[in-house]
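The complex appears here minus one protein chain, its other protein chains still in place.
We call the chains A and B, going by the order they appear; numbering starts again at 1 in every chain.
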Amino acid sequence: MKIVIIGNSVAAINAIEAIREKDKVSEIEVISDESYMAYSHPLLPNLVIGNISRSDKRFYYRSKDFYDKMNVKRVLGKKVVKIFSKNKYIALENNEKIEYDKLLITCGGTPFVPPMKGADLKEGVHTLTNIKAADKLKKDLPNIKKCVVIGGGLIGSKVAEKLAKYGIKVTLVELMKRVLFPVLDDTAADYVHKELKKDKVKLILEDSVVEIRGDKRPTEVVLSSGKTIDTDGVVVAVGVRPNLDFTKDSDIETNRGIVVDDYMQTNINNIYAAGDVAEAYDVIISAKRPVPVLPLAARQGRIAGLNIAESNIKYNGGFPMNSMSIGKVEFISMGIVDSEELEILKIEKDNEYRKFLIDNNRLVGMILVGNVERAGIFNWMIQNKFDVSWIKDTFLNSDFGWKYFDKAFRVLRLNRKIK
Amino acid sequence: MKWMKNAKTYTPPDFAVIRDDERCIRCKACVEQCSFDATFYDEDLDKVWNWEAKCVGCDRCAAICPVEAITIKKRETPYRYNYSWYGHIDGLKKRAAFGGTPVVSMGNDKPYPVYWDHMLLNASQVTNPSIDPLREPMELKTFLGRKPDFVEFKKDGSLKTKLTPQIELNIPIMFSAMSYGALSYNVIESLGKAAQEVGTFYNSGEGGLNKDHYKFKGNVIVQVASGRFGVHKPYLDVGSAIEIKIGQGAKPGIGGHLPGEKVSQTISETRMMPEGSDAISPAPHHDVYSIEDLRQLIYALKEATEYTKPIIVKIAAVHNVAAIASGVVRAGADIISIDGFKGGTGASPQIVRDNIGIPIELALAVVDERLRQEGIRQQVSIIAGGGIRCSTDVVKAIALGADAVYIGTAALLAIGCTMCQQCHTGKCAWGISTQDPHLSKRVNPDIASEKLINLLNVWALEIKEVMGAMGINSIESLKGNRLNLRAVGLSEKDMEILGILPAGE
Partner (left out) sequence: MKIVKINEDNCVYCHLCEVACITEHSKSKDIIKAFKFEEKPIARCTVEFNYPVSFSSMCRHCDDAPCVEACQTGAMHRDERGCVVVDPDKCVGCWMCIMSCPYGIIKRDERREVWGLSTKCDLCPDREIPACVEACPNNALTFEEV
């Protein structure tokens, strides 16, 4: 059997490992338009300002000998242009054909650049979703004294913080009323705002960039409010969307991402998808949607891999979850973070913020700022739709832990008798 | 320091806690382990402190300290030494300061003579060869219960005489009555497990039997005491024998008092009394005012259990114990248990514990002698208890006339007790005499029962060793065999009472 994997990141690597657990014989071929080993995307901002280098083993997702050990053939630096699912082959940009028996699409997302004038300037306008973009930005750093970061998402705020620490005067422009809009609520975002301000990042909220002016390089940006900001660099970090370039013309069902069933298979037999490109089941909204977070990409990749290797493993669904530190503030959030209808428990004291959203005695979201160490227990509760009615009162205790659980349950759970 | 001494009620601390600060790693294990609030950690100063006035010298902190930084020493009062007042000054001051009589626990700690230590055992030389217990069979099996006056056999050699109920012990050592209430659930569990494993008995004490412990049926003796707590048909049925407690060596003549705080939900269920109310055992049984009354109670219990179980009557060793024992036998007891004045207790007024009763050695000797003289010794088995500390105490007790012995304090020592005498506080730092669910976890029944089993097995081996030296291969042959005992340093009267000769004679 020949298994072809498009993409070479978290989902792909986990799929390879899963396949090799079950199947040591089949041919595996990985195709990627990047020519690097799988690396850690969240570390790109660190790469830009140089507190990690391309030779640091931290930067790479697996060790150098991973592909050899797993007996994987790599086709790197080549773009896939089309999938011919009837005849079971894919076409590369150099017209090369690669046949497959089973195909896994893990091509991730592409940066989304909102419509604005001047976004096509060659120099000084950057994104930050892959090594190439990071390298470009890094090279350009000496030319940047003032920088506008568009988008206060995970990458946007991180890069703003890192560039500010590097000594660049940063202005962060965010469309919504707070940074990290879907990840944090107002109170939690305030911690981040304070932290960014400490680094002298200028925050402009509820506004957006409509034009980047400049001849070769940007000289100023114009906001929808009419304000202008002098700048000599722009980083666009509005977000990513599933990379659906080559599935457009195929008969693979797509919505916002590639729609997959509970076994990570697309509507076409033997074609699987996983990771940021896939639109899989979300346990909180009980519907399919793309959730571009790393742990889910890994799990989906693993499940796709196992199913490719003819196991019958179901994906139980995931939900958004994020862990991040900006400056000294560490936070972890999961699921729904703000709501008017749900039951909300929250407490803020001693630079610690805890918030829980409960729907019908099921935990559906939470935010921890500061003391994050027990976050995983809540993750487990959300994932398993745990009935929290009898324990939710203790959620706000900063020493929350297994000690508050019912003894019989705790004993079984801690000794791995209950999943 | 969080405390300040109150000089108005000052009595000098009994112990000094010496802490090697150079070793102390501030792990706070000692702080968590001290159940008497004598140890605490000061975060501001990063120091562990001791409030010595609260220290009871249980040594729990020193035992748990991973760097051995703690030494606990007896703190001598600086008062000028006065022989006749020594040991009375603190007690006097406490009474004056707090206006109450001190309650204490464990056994009498005053320096009364220990007669065991004045008796020596015999050994065979030349004429009557000694026996090697590792090579020759040795019998420690003991049956307790009324023995027939004579036996008849059928033609085929089988026994014709119908025997009264007996209990069978693999070794002549049992765990004495210690109630669930005085001891924690885990300790009872450990005693039961050990008794089951070794083939002997533990005694439920007067606190009834928790339903969970019915599993020890076949290795339990159930007690009926003056409070009658938890006495009902299923309880009696679980017991292999039933013990009527008339008196206890540590506090003869007085009853018991389990404070309401200790009557938790499980205790209240077991004892069949309201949760939180004081459990008061009256001094006498209110239906036993004479030997005849006792006979009624004995036979009531025999009736209730259809004459299938021997009845034990437990009395404290007091001045005219021999006459009392004789009456008890005539009342129909199958086994008589005598508790010496060194026996332990969960709580007793200090004056009672330290001054009432007589030594078990003398009581045992006179009871055995008296019953022999009256020709009724075979009607009863004798259990001696109260101050049995080692295997040779067992041997000496049996040679003085006991059929078996009860051990209580010795068993508790085996599972961690350090005899700090704080049982009555319910805060036992070793998790033994407490109902605090957190403290009682300190006794792990698996570990504790293992230790008890070890103790009993080692004692059994030692008894065999000593018997072998005397040239005796069955514990039966040692029973009442006072010729194997010789006295050293005893008065002629003592020896007369003990019925033994001086060494050399």
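Just so we're on the same page, a contact is a pair of C-beta atoms (placed from the backbone, for glycine too) under 8 Å apart; a residue touches a chain by one contact, two chains touch by 3 or more.
Only a predicted model underlies this, so the values are computations on that prediction, with no experimental measurement involved.
Chemist: Any idea which of A:Y60, A:Y166 or A:Y263 touches the chain not displayed?
Modeler: Residue touching the chain left out of view: A:Y60.
Chemist: Among B:P282, B:P437 or B:G489, choose the residue that contacts the chain missing from this document, as touch is defined above.
Modeler: B:P437
Chemist: Among the options A:M321, A:L363 or A:V388, which residue touches the chain absent from this view?
Modeler: From the options A:M321, A:L363 or A:V388, the contact with the absent chain belongs to A:M321.
Chemist: Under the stated touch rule, tell me which residues of chain B contact the chain that is not displayed.
Modeler: Within chain B, the residues touching the omitted chain are 23, 25-29, 32-33, 64, 66-67, 431, 436-438, 441-442, 444, 446-447.
Chemist: If you put the missing chain back, which residues of chain A would it touch?
Modeler: Contacting residues on chain A, toward the hidden partner: 10, 14, 40-43, 46, 51-52, 57-63, 294-295, 298-299, 302, 321-325, 330, 332, 334, 372-377, 379-380, 383, 399, 401-404, 407, 410-411, 414-416.
The rule we apply is simple: only the chains that are shown with their structure count from here on.
Chemist: With chain centres taken as the means of their Cα atoms, state the distance from chain A to chain B in Å.
Modeler: From the centre of chain A to the centre of chain B is 69 Å.
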